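Before any comments, here is the structure.
With one protein chain withheld, the remaining protein chains of the complex are depicted in position.
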Amino acid sequence: MTTPEAVLASPLPVTSVRALANPARRRAQVGWNVLWTGVSGLATLWIALIVVVLLSTIVLGGWRTVTWEFLSQNPAQGLTKGGIFPAIFGTVALVLLMILAVLPVGVLAAVYLHEYARASSPLTRLVRFAVSNLAGVPSIVFGLFGLGFFVQFLGRGMDHALGQGLLFGQPAILWAALTLALLNLPVVIVATEEALRAVPRSAREGALALGATRWQTVRHVVLPQALPGVLTGAILSVSRGAGEVAPILFTGVAYYLPYLPWSPTDQFMELGYHVYVLATQSPDVAKTLPLLYGTVLVLLLLTFALNFTAVIMRSRLRRSMGLGT
Amino acid sequence: MNSTLFSTRSLALAAALLVPLCVLGCATRKPEDRRVSVKGSDTMVILGSKWAEIYMQANAGRTIAVTGGGSGTGIAALINGTTDIAESSRPMADAERAEIQKATGAPVEEHVVARDGVTVYVHTSNPVKSITMEQLADVYTGKITNWKELGGPDRPITLYGRENSSGTYVFFKEHVLGGKDYAPATQTLPGTAAVVNAVTRDENGIGYGGIAYGEGVRHLSVAKAGAPPVEPSEATILDGSYPLSRPLYWYLTKRAPASARAFLQWVTSPEGQGHVKDVGYFPA
Partner (left out) sequence: MIAFPSKTRAGQRRIDRIAEIAIGLSALATVAGIVLIFVFVFREALPVLVDPATRKTGGLAQLFARGAWQPVSSDPRYSLLPLILGSLKATLVAVVTAVPIAVLAAVYTSEFAPNRLRELIKPVIELLAGIPSVVLGFFALIILATWIQALTGSTVRLNALNAGVALGFAILPVVYSVSEDALRAVPPSYREASLALGASEWQTAFFVTLPAAWAGIFAAVMLGVGRAVGETMIVLMASGNAALVSAPLTDSIRTLSATVAAELAEVVVGSTHYSVLFFIGSLLFFVTFLLNVAAGLMVDRMRQRLAGS
């Protein structure tokens, strides 16, 4: 539709060079330029304003609550007092389990896509299609899948096989972690692929020339150099995993537990879910409002710290590889 | 970069260590110390949590996990087998009892553990002081839409209610609405506290929920047909003169472990019942 030829032929308000010589016309031109630059600049400013307002209301509402006691104590008196330590612990345990599951599969899948696959083979296209669609599945559908596949199918199947009653066939941190792992698979794959792409071909060619096999090249030359990018992906997935609530709603999270999730079959508390519960089902809204703000702030700080680290690593990686942003 | 951290040998070692750890973690505990799961009514969750807190303090080594979600959630979990005790602010329906019979081979055990009165909340500035059962039904089915029809100011009524997983939702539907549907405009909130919170911020709001939650709002006196309005209080709820008094239940199945039965015994004992009023409900 729009090619240089079309631009010439279109009824575009293209001014001729002579018109530019006309000062009045020129002023109008500049005027419109300023207007439209201004409008779109304002749109950008508006987005920045949204971010500033969001963050400042949360920080102002919550900074007083976030003390060491808040971070290290258990909730007490029906969530109206105390701290959020179990939620922090549960979030950390959840994402650790998730990383154990998602990192190997994601990295190897990216290695397939970048090192082994032929660009036009149907399997490659299928895998890329699967990855991009996995990224678009709504988080609640992941929750349904976690319930229907991991808890009901795998869990109950395992219980039948082990024959010791209901152990795996109910919500557990294991299933929640695996659900989140599937959700974050695209994140890890995309980040790893980016990292693999940044490794110069010469490195691979050098290794192959010295007699290394393909796997030896990947394992000892490419992957070590791609490690920062892989870690970026891991950090981004952890940040996303810590924030998503819908996938864990039915796969293992609980609103108050007097124990910590030391076993993979345990349920767990989690920061994002704690925010949801305090905001909607708190036993005394007035009393828990400061705690709610505090929890939101802690969750935000956690996700931002992770994202920030990932961004720094990514820009360092890019700079060291000689690419622009 | 010599990646000895990720060398195959160390990875294999790590895997070999993790597997037995997982198995150990999944091992069953002693029957008395087995964890008890209490799930269900949001109305009762504050009571259940308080009981659990005190019981755990008195009996080291016992663990009780209390979660809310609504009476329907608790009952479903009891049927699905994922909880030991279901808290419910409404009696179980026949269909649900049949499911328990099918799943466990024995009827469900019903215990009344406390008493409550479903209170009608309005904003503190609302001049309306009492309402009849019929008016209440008309308000929540959408027939009455303005406060002036109840003797109040000329302002529209905003309806706040509970999610359909709530026992209070079901109780109110059966006892006040006579089984009719709630008006579609009723905003459904996930917990009693959310209902109270909404009504405190909305001058035109009306809500309902357990009596223990009513901080910051006014309670309306409710009148049965042809009788004077009765204010919800300990006396009127325990003697049943408040029209919306109701028992609060705990349900167990044949599958309940010894630890759950021990907890139930403590809860129904004078010691356990002594804590009910601290939460705002009344002893059974």
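By letter and in written order, the chains are A and B; residue numbering begins at 1 in each of them.
Definition applied: a residue touches a chain if its C-beta (ideal position, glycine included) is under 8 Å from a C-beta of that chain, and two chains touch if they have at least 3 such contacts.
All figures in this text were calculated on a predicted structure; none of them were measured in a lab.
K.L.:
Considering the whole complex, which of A:76, A:123, A:162 or A:210 touches the chain not shown?
P.N.:
Spelled out, the listed residue whose C-beta touches the missing chain is A:123.
K.L.:
Any idea which of B:66, B:79 or B:108 touches the chain not displayed?
P.N.:
Of the candidates B:66, B:79 or B:108, B:79 is in touch with the missing chain.
K.L.:
Just checking the interface: what residues of chain B touch the absent partner chain?
P.N.:
Per the touch rule, chain B residues meeting the hidden chain are 8-9, 12, 69-70, 72-73, 75-76, 79-80, 99, 155-156, 158, 163-165, 169-170, 173, 179, 181, 184-190, 198, 201-202, 204.
K.L.:
With the missing chain put back, which residues of chain A would touch it? List them for me.
P.N.:
Listed in rising order, the touching residues are 1-4, 7-8, 12-17, 19-20, 29-30, 32-33, 35-37, 39-41, 43-44, 46-48, 50-51, 54-55, 57-58, 104-109, 111-113, 116-117, 123, 126-127, 129-145, 147-149, 152-153, 182, 185-186, 189, 213-216, 218-219, 239, 242-246, 249-250, 272-273, 275-276, 279-280, 289, 292, 296, 299-300, 303-304, 307, 311, 325.
Here is the rule we use: only the chains that are shown with their structure count from here on.
K.L.:
Using mean CA coordinates as chain centres, what's the gap between chain A and chain B in Å?
P.N.:
35
K.L.:
Please name which positions on chain B make contact with chain A in the complex.
P.N.:
Chain B reaches chain A through residues 1, 3, 22, 25-26, 28, 35, 42, 45-46, 49-50, 52-53, 56, 63-68, 81-82, 189-191, 193-194, 196-197, 200, 213, 215-216.
K.L.:
Can you list the chain A residues touching chain B in their complex?
P.N.:
It is residues 76-78, 164, 166-167, 170-171, 220, 223-225, 227, 254-259, 262-267, 280-286 of chain A that touch chain B.
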